[in-house]
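These notes are about the structure you will find just below.
With one protein chain removed, the remaining protein chains of the complex are shown where they sit.
Presenting chain A:
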Amino acid sequence: MTAVLDRAGESTSAHAPVRTPRRARRRLGDVIVPVFAALAFVYLLVPVAYTVVFSFNDAGKTNLVWQGFTLENWQNPCGAPQVCEAFANSLQVGVVSTIIATALGTLVAIALVRFRFRGRATTNLLIFLPMSTPEVVLGAALLAQFLTLRVPLGFGTVVAAHVLFCISFVVVTVKARVAGLDPALEEAAADLYASPWQAFWRVTFPLLVPGIAAAALLAFSLSFDDFIVTSFTSGSYTTFPKFVYVSATRGIPPQANVISSFMFVLALVIVVLVQVLGYARSKRLGAR
């Protein structure tokens, strides 16, 4: 990198002595930043592209070598044994943990911002613990507890574990939104005859919705692709990441690529849709 800079600097000063070095450096920056950005994107997207491309592979026994193009995998995504069952399990765990973690996390966030109570500072600190603990440690500790308490491993234990680590992310996300909310709004609602219950649902909640939605999306994606904690707490219950990991030893079926690609495209569509809607809305407000 330094070599490139030096050489480029020399060449500009040699050919155009009038140009100040500062301008030359800026021109260089104009070129280098997009190049590095492009390289970074390539680096990030190659594995994704690989996954998508190999979802069209006419794989025989293993999906490691390109064997030829086919649409068969996409026409029959549940073709491989257990792949759709694992996918359905992941969706189920994701949805249930997201709902529980978002509901509890939102309540915790409101309590932490709006109320002064004994142990508030401690709670504020402890809420970061699941985020900062290494997942392996968290998973092992949970497994040890479940075994000691003789809780049968399965859907229930996986959800409990996922709620545990998702809740911290929800609290952190929603807390920022609650802190930005003018307390006078709730007072105004109370002043306008709204009971605490009505004030919450008519004023507080609608204003928190963007934060809660962001937190829910985050929780879902964390839960959906979690492998480490899940593998400790699931027993024989299989989620999609676990299925991929287990089948890696004998070759991942192309159907797994299909489902992964589908999830990627779905996420992309959602992001684009949100952006377009947001843009249209801001334009409409601005036009008035």
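One rule holds in what follows: a contact is a pair of C-beta atoms (placed from the backbone, for glycine too) under 8 Å apart; a residue touches a chain by one contact, two chains touch by 3 or more; residues count from 1.
As a working rule, contacts and distances are computed from a predicted model.
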| item | value |
| --- | --- |
| Protein that the absent chain corresponds to, by UniProt name, given "Na+/H+ antiporter subunit E", "Transketolase", "Spermidine/putrescine import ATP-binding protein PotA" or "ArsR family transcriptional regulator" | "Spermidine/putrescine import ATP-binding protein PotA" |
| Touching the absent chain when the full complex is considered, from A:62, A:76, A:145 or A:195 | A:195 |
| Chain A residues that touch the omitted chain in the full complex | 182, 184-185, 187-199, 202-203, 206-207, 285, 288 |
